[in-house]
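The full complex has more chains than appear here; those shown keep their coordinates.
Every chain is named by a letter (A, B and C) in the order it is written, and numbering of its residues begins at 1.
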Amino acid sequence: MHIDREYLEKYNSFSPARKKIHRIIFGYDTFSGKIFDVILLLAIVLSVIVVMLESVGNINTLYGRELREIEWGFTILFTIEYIGRIYSSPKPRKYIFSFMGIIDLLSIIPTYLSFIVVGAQSLLIIRLIRLIRVFRILKLSRFMKGANLLRVALYDSRHKIFVFFGLIIIIVVLVGTMMYLIEGGESGFDSIPRSIYWAIVTITTVGYGDISPTTVLGQTIASLLMMIGYAIIAVPTGIVTSQIMYSEHKQKSRNCPKCSTVIENTNANYCSDCGAKLK
Amino acid sequence: MHIDREYLEKYNSFSPARKKIHRIIFGYDTFSGKIFDVILLLAIVLSVIVVMLESVGNINTLYGRELREIEWGFTILFTIEYIGRIYSSPKPRKYIFSFMGIIDLLSIIPTYLSFIVVGAQSLLIIRLIRLIRVFRILKLSRFMKGANLLRVALYDSRHKIFVFFGLIIIIVVLVGTMMYLIEGGESGFDSIPRSIYWAIVTITTVGYGDISPTTVLGQTIASLLMMIGYAIIAVPTGIVTSQIMYSEHKQKSRNCPKCSTVIENTNANYCSDCGAKLK
Amino acid sequence: MHIDREYLEKYNSFSPARKKIHRIIFGYDTFSGKIFDVILLLAIVLSVIVVMLESVGNINTLYGRELREIEWGFTILFTIEYIGRIYSSPKPRKYIFSFMGIIDLLSIIPTYLSFIVVGAQSLLIIRLIRLIRVFRILKLSRFMKGANLLRVALYDSRHKIFVFFGLIIIIVVLVGTMMYLIEGGESGFDSIPRSIYWAIVTITTVGYGDISPTTVLGQTIASLLMMIGYAIIAVPTGIVTSQIMYSEHKQKSRNCPKCSTVIENTNANYCSDCGAKLK
């Protein structure tokens, strides 16, 4: 992370109280910062559970009022936290328009909206995304390295994955249309989009069974589609596995401290080029 | 791509207008050629959506006439384009009988057929295959490399995949027949082909549930079949992964410019044989 | 294949006619031998289709007699072939008690049995196993190499696969029993074996839906089981992939013709030890 001078100057001009709020809310290396993060995460999890419980019919009938009161409590807490983040941020605009800043705002709006729109509080579930902050408390770097490796592996194989999904979409649309023509409306294939939906349910091996072929020809085509779906999964798996292995390999190879040759053998004790002792 | 002299001579003898049509329709390196391709792909996607919407019962009742009119519009456009392709092609026969040429023709015929055969317009969905041209607009080479790697990997492992599918078919037919004898018609296993269909639905882990065993022995055999299907998927995945890794590896290795030794180490800076600097 | 002297001597003492029958039935390098194999395979496929069609209710009502007549025709043909095999085999006992010999016998018995036991002809489906002979017509060695690689890879990883299936069985029995106690008979979990059947249907991601949990606790445990089944498939896949790659690698490495060092680099042109030119 490069050092932002303007950011630091702004921060140094803060009053001690404002600095302290910043350390508690944004920091995660002090004791109070860690405590704050733990409490915040607990509050997020609890508020999400409250939203879920509210959606269950008989729980809502019995404890609806209490749940709505708790929800309001959490919303007020998160609103105070949001204002605190803006107040203690040396660059408030940057925070407000960052991904996490927008999520923080979207996490409090639905409760206020529920005055106007009935049922808006279900949108509070978006608070869940705030849980990404959990990585700050856990040993951050290891998870970030894991997540990063996956991200890089998926990014590097995007062209192959794109080709693969293009193929799946073409298969699914063509087979869906064929089944619409063959089966007809009686067994549930009553429109092309619905038949395509069935083809996706089948090729991904989900198989709800809400729509299923009844004619002999239909069942034959369905069988072929299943076999394709069953076997073709090997392709993205192969792509991603190959990419992960390559990425990990690259991450593990290092340079000789003397002659800077790339050392691929992770167990090597000496540089294969100049014989310098490694590590 | 090797140079075809006859093709070039024929092309050079074209009038400037005919040359321009060729560049717009077939080319994709000029601005107008790119614009043409983008418009064509949009038209294909839109016309496929129109065909899909037409198949939905209540949309057809309300807007059936309008949709059919739009469909006719697209068909006329594609017909003009098809004639343009033949006219501006130095070797029209080669184009007409190429894979894409046949698809282009099949993409316009069903509309004209719908005068005679009711419901023929559903076949227009074949237009979707024309979308393969999308790769021309996107950075072609990368996707082609991705697609090519997959094609080579699948082709090279065809013997193993053939053995695998042979095994699956034998398992499926034998288990299907056993289930027909054990379960009988009451639980849906009323013929051998239908029982085989059930075995495919089960071994591929699709599991519609339209047919499912009810006897203890039937459920035991079904459980074994599921376990086989669940574990055996590892085999094609292993084959394809292994093949993809090998193909990628081969693609990445290069030859020394001096002594032409094969360099497998992708990070190597010097040839391991003669010490020549690489790249 | 080592040479069996006794076998050869016996074969040489045959009359020319008997030798010819042997070459046609067992051989696959002469023209007549190939023709015989192709006709045999076609007959097997056709006879299996006849057995399947016979099991379909309305086809049996309409064409039952004709199908049974065709079936008798095939059975008589296969009986003649079976006698021919015994007659022209230098070691008839070895053939009769070999795997293929037993299958050949089992492929004709059910028709004769159908005089006594009704429905015995469904067992004729065992003829399908005779299709393994198809590999003799196709370029044998390549498929055998593919099949062999798979066999070796699966055999070498049998300990890991055994551990994996042991774990799956323990999970499935424990979770099945838990669900029996939690859900009870109303939602279909009416005995422990049936609940275990459900657990297998779920962990393998088949999901028929004939039995599915209805209580909140049951659905929570089911969700966990699905997640386990979804993620744990990675384990056998990883094992088999790793084994296939290792087996292929071993298959591809060769020895230096001069110093017999093992050459792992498949692209190497010279021996890395003594510099001898390879291949």
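Here is the rule we use: a residue touches a chain if its C-beta (ideal position, glycine included) is under 8 Å from a C-beta of that chain, and two chains touch if they have at least 3 such contacts.
Given the structure is predicted, the values throughout are model-derived calculations rather than measurements.
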item: Assembly size in copies, with 3 chains present; value: 4
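The definition used in the following text is that only the chains that are shown with their structure count from here on.
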item: Where chain A and chain C are represented by their mean Cα positions, the distance between them in whole Å; value: 42
item: Distance between the centres, which are taken as Cα means, of chain B and chain A, whole angstrom; value: 30
item: Where chain A touches two or more other chains, by residue; value: 205-209, 237, 241
item: Residues on chain A engaged by chain B in the complex (per definition of touch); value: 159-160, 162-164, 166, 170, 173-174, 177, 180-181, 185, 190-194, 196, 202, 205-209, 212, 216, 219-220, 222-223, 226-227, 229-231, 233-235, 237-239, 241-242, 245-246, 253, 261-262, 264, 273
item: Residue ranges of chain A touching chain C (in the complex, touch as defined); value: 205-209, 237, 241
item: List of chain B residues in touch with chain A within their complex; value: 48, 51-52, 55-57, 119, 122-123, 125-126, 128-129, 131, 134, 142-143, 145-147, 149-150, 153-154, 161, 164-165, 168, 193-194, 197, 200-201, 203-210, 229, 233, 236-237, 239-245, 248, 265, 267-270
